[in-house]
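Take a look at this one; I'll ask things after.
All protein chains but one are shown in place.
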Amino acid sequence: MSEIKKYWKSLSQLNEDPIVKRLSENEFVEELPVDKFLGDKKNLSESQTSRRDFLKFLGFSTAAATLAACENPIKKSIPYVIKPEEITPGIANYYASTIYDGYDYASVLVKTREGRPIKIENNGTHSNARVQASVLSLYDSGRLQYPLKSGKEIDWKTLDNEVKNKLQEIRNGKIILLTSSILSPSTKQLLQNFINKYNRVEHAMFDSVPYDGILNANQESFGIRAIPSYKFHKTNIIVSFGADFLGNWGANNYASDYVGGRNPKSGKMSRHYQLETNLSLTGANADKRIQIKPSEQAYLLSNLYAALNGSSADKRLKSIVKDLKKNTGKSIVLSDSNDKNTQLIVNAINQKLSNYSKTLDISIPCYLKQGDTERVHSLIREMELGEVSALITYNVNPAYTLADNKRFIKALKQVNLTVSTSSYNDETAELMDYVAPDHHNLESWGDAKPYYNYVSLMQPTISPLFNTRQFQDSIISWAEMNEVDYYSYLKKFWSNKGIKWNQALHDGDFNLSESKYFPKRFVFQGKLTDNKTQDKNIEIALYESIALGDGAQANNPWLQEFPDPITRACWDNYITISPSTARDFGLKNWNISNGALNGSLVNIKSGNISLNNLPVMIQPGQANKTIGMAVGYGRKKCGKAGEGIGFNANNFSNSNFITIEKIEGEYEFACTQLHHTMMGRDIVKETTLADYIKDPSSGNERLEFSTYKGKLPSNKVTLYDEHDLKTGHFWNLSIDLSSCIGCGECVVSCQAENNIPVVGKEEVRKSRDMHWLRIDRYFSSEMTKELAVEEKISAIDMFSEMEEPSENPEVVFQPVMCQHCNSAPCENVCPVAATTHSSEGLNQMTYNRCVGTRYCANNCPYKVRRFNWFQYAENEKFDYHMNDDYGKMVLNPDVVVRSRGVIEKCSMCIQRIQDIKLEAKKNGDKIKDKDAQTACSAVCGTNALVFGDRNDQNSEVAKLREDERAYDLLDHLNVRPSVFYQTKVRNKG
Amino acid sequence: MSNKIIHAIYDDEITLLTAVKKIRSQNINIKEVYSPFPVHGLDKALGLKETRMAITAFIYGCIGISFGGLLIYYMMISGDYKSWPMDIGNKPNWTFYHNLPAFVPIMFECTVLFAAHLMSITYLFRNKLYPGSNDSSPDIRTTDDKFLMEIEVSNSTVNIKDMLRDTGATEINEKE
Partner (left out) sequence: MQRESEIRDPLIIGNKSYHDITVEIAKPVEGKANKYWWILFFLSLILFLWGVLCIAYTIGTGIGAWGLNKTVNWAWDITNFVWWIGIGHAGTLISAVLLLFRQKWRMAINRSAEAMTIFGVAQAALFPLIHMGRPWLAYFVFPIPNQFGSLWVNFNSPLMWDVFAISTYFTVSVVFWYIGLIPDFAMIRDRVNGVINPLKKKLYTILAFGWSGRAKHWQRFEEVSLVLAGLATPLVFSVHSIVSMDFATSVIPGWHTTIFPPYFVLGALFSGFAMVETLLIIMRKVVNMEAYITVKHIEYMNIIILFTGSMVGVAYITELFMAWYSGVEYEQYAFLNRATGPYWWAYASMMTCNVVIPQLYWIKKIRTNLVTTFILSIFVNIGMWFERFVIIVTSLHRDYLPSAWTMFSPSFVDIGIFLGTIGFFFVLFLLYSRTFPVIAQAELKSILKSSGSEYKKGHNDE
């Protein structure tokens, strides 16, 4: 995987042979004036500041951001591959950097055009939708544009002076640095300077979503407060108690390992059990999913531990115990519990199964979560007692994320000096005396050490858009250190450790030679519990939505409109509840006349905490007598896009039992998918591992048509002489349904790459979402055709029952974009020939020619064509990034912004293909497999999407086309798609 | 020697028809007959030639169908497509024949279009009918309920008038 990515991102200048250089310089018949600016190439190539000059000249001719970009900080950063003097307008540069906002971490590549970051690519590892979308947050005009003093603008100088004075004045009170988990070694050292500078400074860390349970457990068991590293690809059995490790639990790079260990071709597929409350992304991918209430977890884990030690197992665990016993040292058991004792049991189980240092390794710890919620509680107590005289926050928003935020807000009044470094004037910042706004990641220098002996670097790809300052620089000035700035500090920090700075910056990451940590011998001191829960109580289980996570990026319209992989709803959070429990409370979901989904309202209450008028989303797979609710919504202060969207669930994070009361009224959801089952149709083809091993083509029997030539598969049946697709390229995309976990990273990547507009909740309700790439989610239904035949059920009843998903459904995800049919129904019906076929097997839209009859969209069997119902760009009715001078800067200059009244759809990222073709032409060599990538395939961390040239015999996609699992969606239509799917294989018992 | 024009007016098409026959049998040349509606058999009685409107329509139709064919052939098959071949839904657009089924409707419409319009234009042209033409019958009652027979005579008109009166003309005027 990582190899491939590395190769992909380096444009073929990587190997600097002379021909390549010469050709690339002859790209333009006449030299661009830019080169004149650059003057003497020899000097430039040596001088440190060549790019600065270049960008300066370029800057005058480009937009505000670019102007900014011409000034200092970029000057010292190293372009990813392309040498400075080879930068040409219209050619993208890639910079390796790091995204970390206190919740999401990813090592990334940033694609910049003319000094503007426009796209995030993965640097080897798997990231997620939020990381992909973070580039838009950079251009969020809702960010703070200058430092504040009690809400008024001030300049940095006065802010620094006042803060420093106040800090010095403090005598006996504590000074608290309240931050998120700090991954950056250099920052930690930097903070030490600050701590030394003033007296009684304390540094407290906490995570917006607490991980104290597992951290403390490991502290006790192994003497290290960290999360172990999991090697899912080495497992045969994965048993997850609620841990949504494919979604948001722990680090976000487990998915590639997980899928790596589930490759039917190799015959090895780990079996995945998920025992959980809400239907999570991970649960959706599990082979066997068991619904449990949160409070049962401790009991079941104890029972499992006992069973492994010989006693009898709970009936739900029987098969699990059997499998685990068979696979000692080849399994992982993990839990999302935030209770130390429960996590101790988990450790004990893994110990018992001797998984440590085989499938999970505490001696190679992961430092992503370091927060200590207890410390925060004690901090609040101290604040109330007035022991705290100064509070400086970084990367945290306690007034929003804390369960008892009201207490925190009250206590905050007791503190004389409060400084926030948030880059938004958020719920916390607005209560603070001073706000010293931080840069966005893409404007900052930095480093991060998320895992044992692995460090990734963060470098700015644009100069600050606003008058903001990096937190570290603020610290430097407040600690009155004799440093120029954080950059030089950082460079020194690593150079002293013997790191080749430029190379490291170029690669974006490097390994340290740390001495391995040897954990102390583990002895289980946790206590087992055997009290089952009483079933009558309703329990609540909070989760972080795939779209918003902890809500830090709530003002990001891409994320707000990103449909949840499971519920397919966007612009909202809500209560998920199982169908039968909903029936008990008389709660309903129903579709109104235009199909849009409405739901009942409830009030929920737990102790003295209560939330009113919550919408109810009936969710098959939700455990009975439980409700789920996503945190990260209900932001009061975050900017126009996110404010007042959804409800803040954080207050419930400590409570588990709640009471529900149905109230009058209804709520309007915005769902991109209104129908949840496959209606017995052969859309997602499925088989089990056992069958697959017997017959690789199982579940993928191809339709055959009787012709005068005898029975033929659809692609052999035709009335016409074929058009020639054999010569030149033939771009194909393979989608492996057993690798796709439905994370939706590709959806946002596609949106960023192709300038897809955001249309807002009301339009989505009208089924007018614009995503070119959607991930269909289907639930299994109790009713099947076979059953109907057996029980003599009439077709009408059968279909009406098929519409109902079963209470514990199997879930499948199916990414659907334009299938690029080679006998395309859409092309024939266009009166003006606005959509035609390319000789490379692509179905192409000519926006300029389109008059908007929408006939093509009607005639598309996959319904992937999208119509511009309104003018979405520069229209105050759609006040999202395309109506915002800053937001517009994220637009990809290679892709046109569509006008009102035209049809648009997936182009297979034709602009990328053309780019690669030109590149190859220039270098006079062939396009190598994996060179050409679509936005979706490029970011797919599980390699479910494979793009390439099918005419290139040894390309991966050509091989996949021949695979027994390969099938065309709606094969019987014989439209010959260039996109094809691979049967989903489940490892059922 | 001055020519006189006699207008004999009838108020029934049957009498008119018999009259026409009678008069023509006397080798008197009937210049024109004006009637409020088409009187069946009148053209034969007057010995008018068969009209050739239908034939023109057929010719125009042929022009239409070939025009339609050529139009499509140039735009879809030959012409620019040769230099810039397009693949539209995998249709075999390199030969007219292979793609013909899709072209039938338009070729048919062109046929009707040409036949109908050109024939109507010819009809108006041959009848000298056009907006603004002030031509009208010598007696406006002929568009209401009267039938007017126009006879041109060079010599004495008396006996002709008598004859007309015998044929049942209700009214006879004479003009210089």
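A and B label the chains in the order they appear, each numbered from 1.
The rule is short, and it goes like this: a contact is a pair of C-beta atoms (placed from the backbone, for glycine too) under 8 Å apart; a residue touches a chain by one contact, two chains touch by 3 or more.
The structure displayed is predicted, hence computed values, not measured ones.
**Q** Consider the whole complex, including the chain that is not shown, and state which of A:C830, A:C906 or A:V957 touches that chain.
**A** Answering carefully, the residue with contact to the hidden chain is A:C830.
**Q** Can you list, in ascending order, the subunit B residues touching the missing chain?
**A** Residues 11, 13-14, 32-40, 42-43, 46, 48, 51, 53-54, 57, 71-72, 75-76, 79-81, 83-84, 86, 88-89, 91, 99, 102-103, 105-106, 108-110, 112-113, 115-117, 119-120, 123-124, 126-137, 140-145 of subunit B touch the chain that is not shown.
**Q** In the full complex, which residues of subunit A touch the absent chain?
**A** 591-595, 673-681, 683, 763, 766-769, 774, 776-778, 795-796, 799, 814, 816, 825, 828-833, 849-855, 857-859, 861-863, 865-871, 899-903, 970, 973, 975
The definition used in the following text is that only the chains that are shown with their structure count from here on.
**Q** Report the inter-chain centroid distance for subunit A and subunit B in whole angstrom, where each centroid is the mean of the CA atoms.
**A** So the centre of subunit A lies 78 Å away from the centre of subunit B.
**Q** Could you list, by residue number, the parts of subunit A that touch subunit B in their complex?
**A** Going by the criterion above, the answer is residues 720-723, 822-828, 830, 833, 836-839, 976.
**Q** Hey, which residues of subunit B end up touching subunit A in the complex?
**A** 86-92, 98
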